[in-house]
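Complex shown without one protein chain; remaining protein chains in place.
Letters A, B and C mark the chains in the order given here, with residues in each chain numbered from 1 onward.
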Amino acid sequence: MERIGVGLIGTGFMGKCHAMAYGAVKAVFGDVPVIDRVALCDVDQGHTRKRAEEWGFARATTDWRDLLANSEIALVSITSPNGLHREMAVAALDAGKHVWCEKPMALTLADAEAMTQAAAKANGQATALGYGYLRNPALQYAKRLIEEGAIGEAFDFRGSVDEDYMADPDLAWSWRLKAREAGLGTLGDLTVHLISLAQELMGPIASLTAMVDVVHEERPVPGGHERAKVENDDIAHALLRFASGARGVMTSSRVAHGRKNGLKVEVHGSKGMLWLDNERMNELNLYLAEGPPERRGFRRILSAPHHADYGRLCPAPGHGLGFNELKVIELAELLYGVTGRPSASVTFAQGLEIEKVIHAFARSAAKGQWVRVG
Amino acid sequence: MERIGVGLIGTGFMGKCHAMAYGAVKAVFGDVPVIDRVALCDVDQGHTRKRAEEWGFARATTDWRDLLANSEIALVSITSPNGLHREMAVAALDAGKHVWCEKPMALTLADAEAMTQAAAKANGQATALGYGYLRNPALQYAKRLIEEGAIGEAFDFRGSVDEDYMADPDLAWSWRLKAREAGLGTLGDLTVHLISLAQELMGPIASLTAMVDVVHEERPVPGGHERAKVENDDIAHALLRFASGARGVMTSSRVAHGRKNGLKVEVHGSKGMLWLDNERMNELNLYLAEGPPERRGFRRILSAPHHADYGRLCPAPGHGLGFNELKVIELAELLYGVTGRPSASVTFAQGLEIEKVIHAFARSAAKGQWVRVG
Amino acid sequence: MERIGVGLIGTGFMGKCHAMAYGAVKAVFGDVPVIDRVALCDVDQGHTRKRAEEWGFARATTDWRDLLANSEIALVSITSPNGLHREMAVAALDAGKHVWCEKPMALTLADAEAMTQAAAKANGQATALGYGYLRNPALQYAKRLIEEGAIGEAFDFRGSVDEDYMADPDLAWSWRLKAREAGLGTLGDLTVHLISLAQELMGPIASLTAMVDVVHEERPVPGGHERAKVENDDIAHALLRFASGARGVMTSSRVAHGRKNGLKVEVHGSKGMLWLDNERMNELNLYLAEGPPERRGFRRILSAPHHADYGRLCPAPGHGLGFNELKVIELAELLYGVTGRPSASVTFAQGLEIEKVIHAFARSAAKGQWVRVG
Partner (left out) sequence: MERIGVGLIGTGFMGKCHAMAYGAVKAVFGDVPVIDRVALCDVDQGHTRKRAEEWGFARATTDWRDLLANSEIALVSITSPNGLHREMAVAALDAGKHVWCEKPMALTLADAEAMTQAAAKANGQATALGYGYLRNPALQYAKRLIEEGAIGEAFDFRGSVDEDYMADPDLAWSWRLKAREAGLGTLGDLTVHLISLAQELMGPIASLTAMVDVVHEERPVPGGHERAKVENDDIAHALLRFASGARGVMTSSRVAHGRKNGLKVEVHGSKGMLWLDNERMNELNLYLAEGPPERRGFRRILSAPHHADYGRLCPAPGHGLGFNELKVIELAELLYGVTGRPSASVTFAQGLEIEKVIHAFARSAAKGQWVRVG
């Protein structure tokens, strides 16, 4: 029985997601290696040891380089703050490890390029970025419908990604709002997901014109009476041209009251339309301009074993997958890559293309002009 | 009892809407004049006479100038093809008539300006353009919520207007696709409605950058094997800056399979969000960032007598108004204007501001740059 | 040009609905007689005269027998309190008038039977009861789908009708809660509508077992400190057997917070399912067990000119009809009956069948047993 040792850096939201995925993937996908959870790493030793016990890791460490030095570990998960991704990922690749790194890839385009170069020079290791929404069976089925021509030529794209975690203007300032430490704001946190879906369904984005704004310009500094400046973007909107000739629009906001996981995509085709909304992630809405006109309407298709990997997780249609389960599928794809099989992972090279788009947003907004991506 | 004589030009979709509104308005709104339906005009005498009988008009004519010469007529409805609006409206104003003219206002900005000048020079007559969606009680309640500060500062706008009447690529070519005869395409048919709603909720649009495209570039000429070129726009998208400092996005399409009256607006505020969709025109969706966080969610508010003019038409909440009934409210507002009371009509002067925006779309798209409106 | 003179008794919610329908029907349906609004009747002379002027009636009266004596009037609308229906309807029929009477038909089954007998003895006059929801194009299209076999054999029915006009337990007591003056409660106000839809789609109800309850047993008497007993039903639920062999369930409530026009029907068939909700009356939801399984889902069909009489009111799909417009279609059907054409009116004889069902509810609930209808 094939086995693989893994190490995980980070014990936050995404760290736990990775840990849960490691615990589940073999039971869900029988055709992947057995996972040996070798070591967990975070900055606080006591906390990390406790998590290691709960999450089934054999060892806890506060030095991430321990993981790279450990020959039992073949795959390293990086869920640390974004500013550390480059250093850790490059070092992990140099140490011969496969790398599963959360998004956004890095703070700067230069960092993302360095990571991609490290992956290119590596000795065949797999890389994967945390674009789990791509693995949603409803989204994959949408992709299949487009590829099969069900909606004809896809010529218009509408996408939005809205959440409200920064919507309260009185929410405290933090380092996450500082450009040098946190990089881009909404673009890095949210827009990257939207771009990943747009490119999955429509192909590469060729050019765009964007507006990138801070809405709530200052926020209160915790524990005092001062207010500090917000340095990264709350909102990012753009008009797009795809390489295919199609066009579209993207809107993004982290200050959108009421939206919790408001990632929506809509594709207009010459024979039909489809759309999805992550807040109802087990549904695909499809309109086909076929059959008797009086019977036409958007149909709400509930995810089911017919659709992509749904059946791996659940044999009962409409019973619903959760956010965490998309990470299990994401991991399975990485493990396919690790074991030399065809894989749908978003590699570093592919992730760099996403980074180029968000940086094109920033460039376009700064100039007030259309720009080419890349 | 106050009375007013009316004449109606046009017997198509909008002609019938005006006729139904004339037949209903006094019963619905007791505080307007009694309507005397004096004369109906269209090009075919037999057809027009038949419609006049059905619609309750005393006379039928094929010469629209008859209506202007008729001293019993104080108000003229213009529902003829857009290319005739300027000539008819200017002549009607010159003849001292009040004018109710369908949208879009005219084929060109110059024509719209001429109409506005004629209205400015007129002797106090009222003008109104057919922006009936503004009269939707759900939309008016949204406006009131914004004015009352319920959602705080409104800083982001998302709007779309999508229909599918031209979505079939094999639909026959017609004169409506010829720029000189029909003017703009989606911009004139659909985007003007979206602009009217956007400005109602957010105030004037100051600048924008747009893409305006023909998607289905040729269409079959009826009765032959040839294909003719489509000269006006299928799709129009834009990023916007409002005079208030707010921003937003608009998308429009007449080739959007599945959308029948897909006019949606969404306003993001610092304390909440609201949105509406004309396909469910009796609903307003509202999220307020107040009260216990665990109880927050978008609430679906069904239109009811609490909301604007709903109660004039129906005392029972949630029973629903229809598209035609918005035209009745639109007419009542015009009649308020005619009788010297405060009126919410979209006058020619206000309509010109909408025309300026669609022409700014066209200019921006041609240049590939941000442009100022006006 | 064919003409018909009409008289209207009542100036409340339904009176205004009838008045609006009289004002609209000829413009909407060209193939009906021209309506002459001869006289309006209600108890207060000044109020009635004012309404007559607004609603276009030539005369006002406070004596409903004036209408019966008036030879210009061929059709009488009865929208008075339910307790007066029998006397007025029988007298109108005896006077040779066609009768359009609001629902519920009467306070008691004996009254409804008397009305039906009067109609049977009449000289060919048409009768119609106010079951406007039957005329909803979405409902009629549902009926057509069932008749065409689109969903196979219809074997299970689920229906509910919920509103909240009495939901507040502190709402004041009124005569409408007194059995002798108002008759049944929810059964007469709401359940009759649900039964009309159930029978339209499924055929006659053969037997049922019901629970009929008062929930808020006492209510405050206005202007005092006392509380009076509520004598008629707040809630009525039943299991049903249809004559066809199908089965089903009905629930009704006038104390259902949040429901404004919550009339829903759902039909389960051997090849599909369909459902409608009056709060979104321009939508029909249809699931067909055909085509590729992975593409199946409930489709939301927006009412359009394809569907029944929608196109009479609006040529644009998805633009939406309102509650009042269903009454226009209802009136057109009556006028077809009046002029000897096939008519879909709910005649007194058909209305009696509905009354038998609500009285079967009451009998069953009193006995705690299954009962046969009729």
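Following the convention adopted for this analysis, a residue touches a chain if its C-beta (ideal position, glycine included) is under 8 Å from a C-beta of that chain, and two chains touch if they have at least 3 such contacts.
No experiment lies behind these values; they were computed from the predicted model shown.
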item: Among C:P169, C:P222, C:G291 or C:G374, residue touching the chain not depicted; value: C:P169
item: Interface with the undisplayed chain - residues on chain A; value: 1, 13, 16, 19-20, 23-24, 26-28, 30, 34, 50, 53-56, 259-262, 278-281, 302, 304, 313-325
item: Where the unshown chain meets chain C, residue by residue; value: 151-152, 155-156, 158, 160, 162, 164, 167-169, 209-211, 213, 215-216, 235, 237-239, 241, 247-249, 251, 253, 255-259, 268-273, 287, 289, 296-298, 368-370
item: Sites on chain B contacted by the missing partner chain, in the whole complex; value: 141, 150, 284, 286, 288, 293-302, 304, 306-307
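By definition in this document, only the chains that are shown with their structure count from here on.
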item: Geometric centre distance via CA averages, chain B-chain A, whole Å; value: 41
item: Mean-CA-position distance for chain C and chain B (Å); value: 34
item: Interface hub residues of chain A, defined as touching at least two other chains; value: 296-298
